[in-house]
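All protein chains but one are shown at their positions in the complex.
Chain nomenclature is as follows: A and B, assigned in order of appearance, with residue numbering initiated at 1 for each chain independently.
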Amino acid sequence: MNAQLLLGLADDELVIGWRDSEWTGIAPMLEEDVAFSSIAQNEIGHARAVYELLTDDADTLAFDRPPDEYRCAPLVELHLLDWAHTIARRWLYEVADEIRITALMADVPVAAKINREEAYHRMHAEMWRVRLRGEPRFQEAVRELWPYALGVLEPGQRAELAARVGLDEVEAVERGTHDDSFTALHEEMTIVRRSAPAGAQW
Amino acid sequence: MIWEVFRQERRGQPFEHAGSVVAPDAEFAEAWAREQYGRRGESVGLWLVPRDAIHDVEDWADEFDLKYRRVDGYSIKARLKEARERAATARAR
Partner (left out) sequence: MVAAVEIPRDEQAFLAYVQSGGQVEATDWMPDDYRAKLVKFIEMHGNSELMGVLPEREWILRAPTLQRKLALTAKVQDEVGHAQLIYRVVEDLGKPREQCLADLVDGRSKFHNVFHYPTKTWGDVGVIAWLVDAAAIISQKALLRCSYAPYARIMKKICWEESFHILHGRDVILAMVTGTPAQFELVQEALNRWWGPLMQFHGNPIPKDDDPMYVWRIKSQGNEEARQQFLEGYVPQIWELGLTVPDPKLRRSDDGVWEYTEPDWDELKHVVTGHGPKTEERLAFRRRFLDQEQWVRDALEAA
């Protein structure tokens, strides 16, 4: 069980859940506001389940590291408050995540549970992709995010992603560096928690 | 398009009307109805029906007494009491 790989998975889910939550109250239709909330809750739940494979206190791992110790992929960190980019990210992330999660299922029992819950996310993302595929701004967003999407996966899994997405493999934006917006995200994410001493109850 | 939503709470229960969602097609209707009527696991099944497909029936003639077709059309207390009393008397003789 590769701890770094699992930490990357958990951090990805935590941060994309945070980004998806930014749509609360402002999604294009109320129905999508509700759907995004469900997806975000699932992602937070997945993050927690994977953190718990690595530690007793998921909250400490989720919140108390300095930003440069997070292993999330730059794709999930990007601040994308427009629908075309958001759906493009959702779709690319779900396709990549399916590849990653199914590969883990043999060794990590909770991966099967995550995979089953993600079926809904895939259905949702595919529904939107089909609806928006003719929109130039959606196609543009997919092209822009493609190098980031590749960076979600280990190099050996990227050919599969390229086949499923229907784009040629390009140079990936790799894990290990953080998008500029990540420090601000982390700051806001932890502002309440940092206001009390470590171990305070909430 | 308006889709009427019928939900089933547990296996074996009837599908009951729960409300409606507005969606461009069956896929979106499903995704959004799942959220509105099932995100807490409160439904085991949903039927989504375009409102236009619903055939509305609202008028009923109620001219003559139809009580003979229903339980409330029968009052057996008085006669049952009389029959029991007669049988008791007959036994006593």
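What we mean here is this: a residue touches a chain if its C-beta (ideal position, glycine included) is under 8 Å from a C-beta of that chain, and two chains touch if they have at least 3 such contacts.
This one's a predicted model, so the numbers in the text were calculated from it and none came from an experiment.
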Residue numbers in chain A that touch the chain omitted from display: 18, 21-22, 24-31, 33-34, 37-38, 40-41, 44-45, 47-48, 58-59, 62-63, 82-83, 131-132, 135, 137, 188-193, 195-197, 200-202
On chain B, residues whose C-beta touches the chain left out of the figure: 18-22, 24, 28, 35-36, 39, 56, 58-62, 66, 70
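Following the convention adopted for this analysis, only the chains that are shown with their structure count from here on.
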Touching residues on chain A, where the partner in the complex is chain B: 31, 34-35, 38, 120, 123-124, 127, 131
Chain A partner contacts - residues on chain B that touch it in the complex: 21, 23, 27-28, 31-32, 34-36, 39
